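Heads up: the structure comes next, in structure tokens.
One protein chain is absent from this view; the other protein chains keep their places.
Chains: A and B, in written order; residue numbering restarts at 1 for each.
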């Protein structure tokens, strides 16, 4: 490998108009725009080792645990009424939280990336805050606010409204915990893209919304999809904060992660891993959809180019 | 610029639709639950309990539903919530709608009075035996063949022994463990507090992991194979032997231990509001019936009924049991002295980790 590289550089330096000139130019061009093959292989190997250690092995533990006793046991664990009600609850929460956070993410990224204003780093840091607040503290905050010993508790009780230990409380803490995902995905992307294209479109007379749909959205499409996928996955998997505000009523306020904990604590390890594998599967479905869209997009572009 | 309908509009309408559907679903769920409450012949109870009682109450709820149906022409559904005893007590104080609480120790129910004013001060006298329809004790679970030859509390301070117990700060069971150790120490050293402190400190020096709950500690000992001995509720220890590893573990019953009384109570403020007092009281009283006592014994809780206990004498070996009232003056005092911030347990941690 090394010698061939040296040889190539000698050819480059020779700088004589021979038949191999085109070849040398192409090599030189490749070397200036790509990494040498040995480096590629090394980088891929290191990355794959990291992935194996931190992602593949934990997933294997879950899948191995889930299917250790066969598919029938797996199905039984999923069909359990408590499991089904936990799945329903989790899907309902995702259906509320993800669209809300998507709207928020787009709005926040637009405001931050397209405009200059004072205190921008503070606003960005504020958007990051939900990540930094321990899920446990998130739960605590809402208990202090809405609990019957809390500030709004007596008022809520007097009006027969339930926030914590009911669905609304779970929705709020999950919206809280997943709030930054889409915004934080879009902000660096839109900042990096600048605002020239939008300005051109607007100068040509398109309205603000048309500019957003036709110029901005196609540009941020992948970032947006990434963000939604992350937000969705995290919303399904949120545990710590939900544990504090859900009250863990079986079949009612147990989300899928809480149900998994229940199963684990009942020494039903196979069932716990079975439900975990389902949750992983649900999250990976969104990724599969992304891959299909991506693939179609590539094909369309190739056809357009041809 | 003549722009055709952009394809992205479709995504926007999908987005809007999902929000609307989400909202509608939410409304529907709330609507359904209030509808269910409107039917008088169906009664719902919420039993907020601690971790190890899951299996017992699942069986008991069926037993009680049958019993109540016969006498009262009502269909009772008991909803369950399980978690660490402390966090469950906290949930009730913070407003979960529990009709009854069945927790690991009286202190967590005292808190319902002290911090939430949900029950009267004298709640523990309302039902027989300190409102504890079943009891348990703390025993030692060791690996098969007892390779470290652990016979009693004294062996826990040996250098070659690793002890697994949950954290008394977060686990009710762990507080019973701690008090069992302390009580034994007092007995051993003729009430000498300093020597007892030293003894318990030496045990905790052998603890490599402090799980937050009893079931977590059991999983560490059984699944992760960490440690030589697990301090556990007797019912949990028997369950581990039966369910998790036939022939992998043995129970060592020490000569003396603490009588653990997990109490039960009706949450007055909630049953008054919901109009469920009759059935909630019936639910707890029926725990003292022969059928329920036998069921408790089958789930490895010591029944307080002598006749039933005698029937299951094989399961429950006799040992010398001291109570928390005799040795520690009740849970409120024990909690304040040992487990609150700056208490004896904190002093032990400080002593172990002195800089």
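Quick note on the criterion: a residue touches a chain if its C-beta (ideal position, glycine included) is under 8 Å from a C-beta of that chain, and two chains touch if they have at least 3 such contacts.
Everything below uses one rule, namely that contacts and distances are computed from a predicted model.
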Per UniProt record, name of the chain withheld from view ["3-oxoacyl-ACP reductase", "Extradiol ring-cleavage dioxygenase", "Sulfate transport system permease protein CysT" or "Aldehyde ferredoxin oxidoreductase"]: "Sulfate transport system permease protein CysT"
Visible chains in contact with the missing one: A, B
Touch with the omitted chain, as defined above, among B:74, B:170 or B:289: B:170
Interface residues of chain A (partner: the chain not displayed): 29, 31-35, 40, 43-44, 46-48, 50-51, 53-59, 61-62, 65, 100, 103-104, 106-108, 110-111, 114-116, 120-137, 140-142, 144-145, 151, 172, 175-176, 179-180, 184-185, 187-189, 191-195, 198-199, 202-203, 208, 212, 219, 222-223, 226, 229-230, 233-234, 236-240, 244, 256-257, 260-261, 264, 272-273, 276, 279-280, 282-284, 287-288, 291
Positions on chain B contacted by the hidden chain, ascending: 84, 86-87, 90, 93, 111, 115, 167, 169-170, 207-212, 216, 223-226, 339-341, 346, 349-350, 352-353
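We take it that only the chains that are shown with their structure count from here on.
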Chain A-chain B separation of Cα centroids, rounded to whole Å: 37
Complex contacts: residues of chain B adjacent to chain A: 1, 3, 6, 8-9, 15-16, 18-19, 21-23, 25-26, 29-30, 46, 48, 51, 54-55, 79-83, 87, 91, 93-97, 115-116, 213, 215-216, 219, 223, 239, 243-244
For the chain A and chain B complex, residues of the former touching the latter: 92, 95-96, 98-100, 102-103, 143, 146-150, 153, 157, 164-165, 167-168, 171, 204-206, 210, 213-214, 217-218, 243-244, 247-252, 262, 264-267, 269
